[in-house]
Each structure stands twice: as C-alpha cells, then as structure tokens.
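Here the complex is missing a single protein chain, while all its other protein chains stay put.
Let's look at subunit A:
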Amino acid sequence: MTELGLTHFLILSAFLFACGLLCIATKRNAVGILMGVELVLNAANINFVAFTRYLPGFRIEGQVFAVLVIVLAAAEAAVALAIILNFYNNRGTVDVDQANDLKG
C-alpha cells in the first residue's frame, strides 16, 4: 500500500467534479443543480488545498483561496436560492425546463 499522494486527491477531485457536472447537466430540479454547482466548487477546493500541501512552492495560498471559494459559494447559494424561490412563487415549480420565458 503506497502512501497517500497528490494523485489520489486529484482523482478524488476529478470524480467530484464529474459528479457535479453530471448533476448540473441532468437534474431538472433547480435545487439539485445548485447542489451540483456546490460539488464542482468543492472539487476545485480540494485541488487548491492538495496542491498547496504537496507542492513545495506554496505556503498558504491554496487554503486562502479555498476559504474564498467557500465564501463565494455561500453568496452564490444565497442568490441562487432567492431566484429559485421567486421562480417557485411565479410558477409553482422548480423545474428548470419551465423557465423558458426568454425563448424566441
């Protein structure tokens, strides 16, 4: 059994990213899409932290960026949830296929 290395983290991150994308692309439920976005963001976070940990040139930059991304994700979730709530008020559903008002 080899020691845990950068590669493993990157594989995990890629797996998470793929899951997130799949979620975004396939879910009809707007909340589900939001969850997918969170997965993608967190996959990025893992990359940041892992690179800082394993590459010698970095000290703390990755962790700082990860915190920044978490804050951004929180803000983004707040806005997205507000949109979803409004959409639900108007349409009585959170199905994104119904959001076609701008279609020509």
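The rule is short, and it goes like this: a residue touches a chain if its C-beta (ideal position, glycine included) is under 8 Å from a C-beta of that chain, and two chains touch if they have at least 3 such contacts; residues count from 1.
The rule is simple: contacts and distances are computed from a predicted model.
Note on the omitted subunit: UniProt lists it as "NADH-quinone oxidoreductase subunit L", one of the names in "NADH-quinone oxidoreductase subunit L", "Light-independent protochlorophyllide reductase subunit N", "ABC transporter ATP-binding protein" or "Thiazole synthase". Although one chain is not drawn, the whole complex shows that of A:A25, A:I60 or A:V79 it is A:A25 that touches it. Mapped onto subunit A, contacts with the missing chain fall at residues 21, 24-27, 33, 96-97, 99-100, 102-103.
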